[in-house]
Structures are given as C-alpha cells and as structure tokens.
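My structure is below; once you've seen it, I'll send some questions.
Omission of a single protein chain aside, the complex is shown with its protein chains in their original locations.
Now for subunit A:
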Amino acid sequence: MKNDPVDVLIIGAGASGAAVAWSLADTKMHILCLDQGGWMNPAEYPSTGRDWEAKFYGEWSSSPNIRKRPEDYPINDDNSPIKVVNFNAVGGSTVMYTAHWPRLHPSDFKVKTLDGVADDWPIDYDALTPFFEENDRMMGVSGLSGDPLSPLSHPPMPQQPLGLSGPLIGTAMNKLGWHWWPSDTTVATMDYEGRARCINLGHCTPACAQGAKASTDITYWPHAIRAGVELRTHCRVREILTNKDGMASGVVYYDKDGVEQFQPAEVVIIACNGVGTPRLLLNSVSGKFPNGLANSSGLVGKNLMFHPYAQVYGFVKEPTDSNRAPPTCLWSKEFYDTDLSRGFVRGYGIQFGRGAGPVFEAVASEQKGILPWGRDHHRVFRKLNGHRLAVSAICEDLPEEHNRVTLDPVLKDSHGIPAPKIDYTISANSRKMMDHGLARGREILEAAGATDICINDPIPWGGWHLLGTARMGTDPARSVVNEWGRSHDVKNLFIVDGSIFVTSGGVNPTSTIQALALYIADQMKQRLANLFD
C-alpha cells in the first residue's frame, strides 16, 4: 500500500526523534514519525502495583530479550560481556532510564587533539551550548548550577534532596577530598509544564507513574503533535528505499495490522540509536548500495561504544534511601580527565546509587553469596536491606572497529526482519579504567563505613548507551554523516541519534544526544533552500 508523500519522515519517537520532530515543526512542513512501539499508559507502570519489583524481571525488564513485548525486537548479544538494554515505545528509552543528566564536557569533543587517541568531533561543545539549554528547558531538568568540574548548566528546577544516602556519600567523599556534586536529573522537583513534582515513588528507571521523570512522550511529543507533527505508532520500518538518483525515496514498514506499506518522503531522518540505526541501514540493501545504505565508508555498525560500568556496592550501618528515592542524586568528576599516571587515557564519571528495594536486595545478595539460605537468612537480610550504597564508574569507551553491530544471519524479529548481532570486547584501556574505578569505589565505600563489599564488573545488563555506529565527520571515507548529521552518501538522509557520536565521553549520553538532534534540526532549517546541495 502506498501513502501520500510527506516532506519529512522520522523513524523513531524516542529521545532524538521527538526532539528533532518538535524543532522542525515550526517549518510547517508535513512531518510524519513512525515508531514500532505505542503510547504507554502510566496507570500500568510497575510502581502502581504491590508486585512492582517482580515486574523488573519480566515484562518490565530493561532487556528486550527478556521483556519480549510485541514492540521489541531480539538482539543477539551473546558475543558481548555487556548486554544491550533499551525500551521500544513512544518516548523510547527515556521511558526506562535513570534520568541522570550530565553532558559531555568540552574536552570530550577534542580527544585526538588532547590525548592523541580516537578522533576529534567535527563540531565543538560551543556549537551545542544553546541546544543543551533549550533541551534542559524542554525536558525539565533539576539540579544545582555551579559545579566547578562540570560544564555550566542552568537547571530550571532545584536539585533533588540529599535524602539519607546523599549525606553518607558526601561525607565519605569529603574525607577523601574528592569532588562530588548533586547531579542534574530530569526528575521534576516542582510542578513543571504539566508534570507533577517527584513524590519519590522509588526506583524510577522503569517508568514514572507520577510523570515527574521526563520521557519524551510527556515532554516533546505533546508540543510536537500540537504543532502539527503526525505520529504513527506500531509501525516497524523494514528498510529505506532509494530512487535512481541515489536519494532516499521513502520507507517500507509494517503497520499495526502487520500490513506492508510504502511511505514516500522527501527527507528521511533516522532516530533509532546505536543499534537500531545501523540495523536499519544494513537492512536497506539495493543494487546501488549493496553493503547497506550510507555505508560507502564501511563504518555503518562499526565503532560501537558502550560505557562499561564498573560498580562497587556495600552496606552501611545507617539506613539508606533504599527504594524510597530516585536511584541517583550525586555525581563525581574527580577522575574524569586524562591522568597518564593512572595507566590509562581518558577517564570516567562516577554516579552514586541510593539503594535498592527488598526483592532486588534479596535476589542480588543471594546471587553474590552474601545472603545465606537457612536459619541465618533473616538476620543477614535485615543487615543488608535498606543499607546499600553503590558507586558506579561510567568508563569512557574509545571507538574500535571490531566492536560492531551486524545483521544476525538467523535471528529475525516478529516481522521477519533480520535482527542485530553485537560483537564487543572490553578494550585494554577500558579494562584499566574499570580497575581504577573499582579501587576508588572501594575506597569511597570504606570511607563511608561500608562492609560486605561486592562488585559488578561490568554491570552485565548495562548496555544502555549505544554509541558510535554511524559516526560524524568531515571525511566521507572515515565517517557516515557530515558535521550536521547528513549522510555523506544520500543527501536527503539524516541521522540524529547516539550512533553519530565520535567518542563517548564518560557520562550518560541522552542530554548530548538530544542537544545534537536539536542542533541538526537547526542546521536543516538554516539550509532548507539548499538542503541537498
């Protein structure tokens, strides 16, 4: 079936797709977004039920391979120590994330110049500054301006309370003389733009029933739709087609009834992040593009960067926030910048965990062997439960071509579309960085008086950040898109998600992903008259 053509077709309604749709809406072009997921219903979010923790192991797992909702697609990540986690719905993975909201630092855009590794980005931090600020207003960020070791931000809402865990961490960090600061988060600490303030429902990673945590289904999308953007849900794109001139002509997708459709478009924007985007490009094979679309460099799918998380946790005598607070509230940039005396290049941010709920605590501690079976179970559980503090080093992964997304030769999704396959190893540099983070994490916990210290090295289900698989650059032989997100090979094809990252920084990337999407939308608007030149 063929639909009426649109001016702009966006694939993916998550973090970047929502931002670019909203920004382009003021052009009054006919903009359509297709997403394989649907609108979520907050009344069905886990925190509305007594079985809220059990859901994290099933239909609300962060892993699509465990969750297996109809909107999910399988991912073969057997050949990776870090498993891919995501969420597929309107809002994408902003429905299921910690709301931790750091930005890349200015130095992260000049890695080659500063440290002689990887590549510099083709843009610098200053190019994104106004879009970071605009995005913080749109998403609704809380935080405390003035962190001496983070880029200046102006959160429109005050920071989260320190709670019970924050002072324990702050005191420990002060003993060590190390930097810490209340983290910017997309958790509303006051009523904001139709969102109710946070009431501490607990671990807000798997969606916020209160609507206090920003996800793009409740931030960007209502504005974009009011401005005329059309959002079509439960539509899974199979491939992008091209015409005889090598331009994108539209996409083939399966609608909510499973019927194959063709949607013509003048401009196609991909916003499927670091696994979904290369999967789609590699599935878009034609005579002119036999190795996948936009892949003359051969780099589509390559240079996959996670952030390997090296986590240390322990148990203090004092009560911690447990499940009665958002999961993170503080960060540290003490070890963010290169110091070659540490034995590795680049660095890591630290995010602190406030605690865990009783089921999670019981399951995790039993698995680690610190919670026994039998008579002593009750005594030990009472010592552990409600006393956990966690320190996670979020390590900068450098791009390596052997870390990659390809198409699995066997595995397919429910529509028969080849699924992605991940091949990934932790590099020697990342390994040293993780070891350093684990050692410092242990020092922090010991300074806090913690015992029963355990590690997750790496956090196995920690592949949240999917970066680098369609990188930006000015050289078409060494990059997939140019410095404003347009494919080198297909001049009406744009990519706006985490796949265009050149390097990963040592912080959660969503703020930077959305700033990039807004920046690219702005570049497109400035060039509308000669967008394809």
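The working rule: contacts are C-beta pairs under 8 Å (C-beta built on N, C-alpha and C of every residue); 3 or more make two chains touch, one makes a residue touch a chain; residues count from 1.
Keep in mind that, in the parts below, contacts and distances are computed from a predicted model.
For the chain that does not appear here, its UniProt entry gives the protein name "Gluconate 2-dehydrogenase subunit 3 family protein", which is one of "Phosphoribosylformylglycinamidine synthase subunit PurS", "Gluconate 2-dehydrogenase subunit 3 family protein", "Aspartyl/glutamyl-tRNA(Asn/Gln) amidotransferase subunit B" or "Sugar ABC transporter permease". The hidden chain makes contact, of the residues A:Glu133, A:Glu230 or A:Glu366, with A:Glu366. Which of A:Asp26, A:Asp78 or A:Asp124 touches the hidden chain is settled by the complete complex: it is A:Asp124. Among A:Pro64, A:Gly163, A:Gly301 or A:Gly437, the one in contact with the hidden chain is A:Gly163. Contact with the omitted chain, checked across A:Arg382, A:His402 or A:Arg527, is made by A:Arg382. Touching the missing chain, out of A:Asn41, A:Asn79, A:Thr171 or A:Asn243, is residue A:Thr171. Mapped onto subunit A, the interface with the missing chain covers residues 45, 47-54, 57-58, 105-107, 109-110, 113-114, 124-125, 146, 148-151, 160-164, 166-167, 170-171, 173-174, 177, 179-182, 198-202, 209-210, 321, 323-325, 337, 358-359, 362-363, 366-367, 373-375, 377-378, 382, 385.
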